[in-house]
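A single protein chain has been omitted from the complex, and every remaining protein chain is retained in its original position.
Moving on, here comes chain A:
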Amino acid sequence: MTLATARKRSVKPSPRAGGPGRPVDHGAWFLVLPALIPILVLSVGPLLYGIALAFTDAQSGRTEPTQWIGTLNFQDLLHDTLFWESFRIGLVWAVGVTVPQFVLALGLALLLNEELRLRWLARALAIIPWAMPEVVVGIMWRLVYNPDAGILNETIRDLGLGDGRDWLSGLATALPAVIVVGIWAGMPQTTVALLAGLQNTPRELHEAAAMDGAGAWRRFRTVTWPALKPVALAITALNFIWNFNSFALVYVLTSGGPGGRTRLPMLFAYEEAFRYGQFGYAAAMGCVMVAVISVILAVHLVGRLRGGEDA
């Protein structure tokens, strides 16, 4: 495999040299432009515009011209305890979802990698949450958590564990309750990624280790985990980012309530921008979120590059 790839590359004329009879560059531009223009106009451009807005007093529906106000938004943000509380909740949520999600998904992936009967059915069922609209996931769990008609409280009553409670409006239970939904919703993607990684681990090595009398745990640690580590790192990092930026689930479940206990940063910024019309201030929040995520992403990428020099 490796040899073939290496040969392929050495045979191919380098694009800059422009091999005989292959005017690569013009053709390449022609192929790239249809996607490049929308990316520049509707993604890169707005992003830069958004960062610029963070340094202005832009508001929705105002007639006076927008003005540059330097770092005033960021100074205000620094003293905005509500925002930092929301930021803290965002981190608790992102970690609280990402870590159990990974552990549970790893367990499921290991099971699905075994030669169990009805494995195909289990695989198909296990990814159903992936296909569902987030809004429907939120609605579904509201039905589960419903204090009177919900199945959770009914089960608790049946088991004689008390009367149950109003999970989503209790100050203490709201955040844990939405975290459970977050874990549920993201498990399939994580499981699929880990399963793909597991199928790349060398089976012979596994057998050899088993012959040598290594127990299941040792085989996992010495054979499976090293092969799985790059995939695990990548999917956890992505999950963390996606979870930190998530919106629809919690919007449907609690709208950030009760008393802001589940107000994730995205919900906070959304309200600031589209309920109160503070575009500049909300953009500044977005910038702070990007900055924090970038630091985490950078740390992650450095770790990954160190781990996979051959890539």
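What we mean here is this: a residue touches a chain if its C-beta (ideal position, glycine included) is under 8 Å from a C-beta of that chain, and two chains touch if they have at least 3 such contacts; residues count from 1.
In this section, contacts and distances are computed from a predicted model.
Colleague: Under which of the names "MxaC protein", "Carbohydrate ABC transporter permease", "phosphoenolpyruvate--glycerone phosphotransferase" or "YdbS-like PH domain-containing protein" is the non-displayed chain listed in UniProt?
Modeller: "Carbohydrate ABC transporter permease"
Colleague: Given that one chain is not shown, which residue among A:L91, A:M140 or A:A227 touches it?
Modeller: A:M140
Colleague: Among A:E64, A:E115 or A:E204, which one is in touch with the chain left out?
Modeller: Touches the omitted chain: A:E115.
Colleague: Which of these, A:L77, A:V97 or A:A126, touches the one chain of the complex that we don't see?
Modeller: Selected residue, touching the omitted chain: A:A126.
Colleague: Which parts of chain A face the unshown chain closely enough to count as touching?
Modeller: 8, 11-12, 15-16, 21-22, 24, 27-28, 30-32, 34-36, 38-39, 42-47, 49-51, 53, 104, 107-108, 111-112, 114-116, 122, 124-137, 139-144, 146, 148-151, 154, 157, 184, 187, 192-193, 195-196, 210, 231, 234, 238, 241-242, 245, 247-248, 251-252, 255, 265-266, 269-270, 273-274, 279, 282-283, 285-287, 289-290, 293-294, 297, 311
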